[in-house]
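Next up is a structure, given as structure tokens.
One protein chain is absent from this view; the other protein chains keep their places.
Then we have subunit A:
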Amino acid sequence: MNGIFSFRRLRALLVKESIQMRRDRLTFGMMIGIPLLQLMLFGFAINTDPKALPAALVAPTQDRFTRAMVTALELTGYYRFIAPDATAAEAEAMIARGDVAFAVTVPSDFGRRIERNDHATLLIEADATDPSVASGAISTLNTVAAAALSREAGLDHLQDASTAPSIIVHRRYNPEGITQYNIVPGLLGVILQLTMVMMTAMALTREIERGTMENLLSMPATPLEIMLGKVVPYLGIGAVQVAVVLVAAKVVFTIPFVGSLGLLLAGVFVFVFALVILGYLISTVARTQMQAMQLTFFFFLPSLLLSGFMFPFRGMPLWAQYLGEVLPLTHFLRLIRAIMLKGADWPTVAGSFVALGVFVVVLALLSLLRFRRTLD
């Protein structure tokens, strides 16, 4: 019994630990439920070779060659024409907003040139902010297009390589396909998400654990005052993080910054505000700091995987995209990539701003409803 190891002592420790584990229902549930949930969620949702990507078609003359081309592209499985008759301006706006991954432009003289056997050209613009999205779709292009057109025009017609129709591919916003261009701005969102939510998730649980909550509640502070008092200081910390990441993006990673800094900072502000309130909401639910921590990670993992940060958003099944839409990070990624890499202006990113604003309001209302004014 007095040696360095006793099975009785070990058993006492094991029994005590398993009782405590069982009593902490939330933790226990998360340990059992989360792996299963996440396995299903991410196993089906994540797709590194995204197919059926949304595309816009700009074809003033919708002739048989255009139709043949479109059908051939859709048959590859990579393209899904959600705007089959867009104007050039519409297509430009859609690609800037990220609504489509491709804009295919068939010039009005395309058909005539093929018939005359005179250097027909087709323009495909790809949103290359996420290089991995476009790569598969682009790599199949030339063979598909050539085959489709030769079928349509008659085999012999296009055999001369020098006069065959050519496909011009523009990798927009990131012509060299540099992964950092996509990842580094996104990292700002991910870093903010992790730190902001985690810090504010402790806000109320710390008061409860230290026993100061009873005192706080016995004094005349309103729930709104307490919430703002808890989250506003972290906006300052968020500002420091934003400055650090943006400077590093510019200096270390030489990420181009073509948009408006003011607009970006406004977007970051709304995003950080949504995050600190999300954290605060967690702290109204969690009873202990440990639970707050677990809930933070419970939100963090889907944000990482379903927001379009690690895997192409449009490549996920539709249900996963809907799930992604309810994560603030998804909207922030669209916003920051649009502004930094695409130089998007206010009308283009207004949708993302509105979405983030809705998060702020909804999360704040939920927090105020959840806040326990009494010790009940």
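Assorted remarks:
Here, contacts are C-beta pairs under 8 Å (C-beta built on N, C-alpha and C of every residue); 3 or more make two chains touch, one makes a residue touch a chain; residues count from 1.
We take it that contacts and distances are computed from a predicted model.
Among the names given as "Gas vesicle protein", "Fe-S cluster assembly protein SufB", "Multidrug ABC transporter ATP-binding protein" or "Sarcosine oxidase subunit alpha", UniProt records the absent chain under the name "Multidrug ABC transporter ATP-binding protein". The chain not shown here is touched by just one of A:220, A:236 or A:262, and that residue is A:220. Considering the whole complex, the residue from A:6, A:143 or A:212 that touches the absent chain is A:212. Touch with the hidden chain on the side of subunit A covers residues 210-215, 217-222, 373-376.
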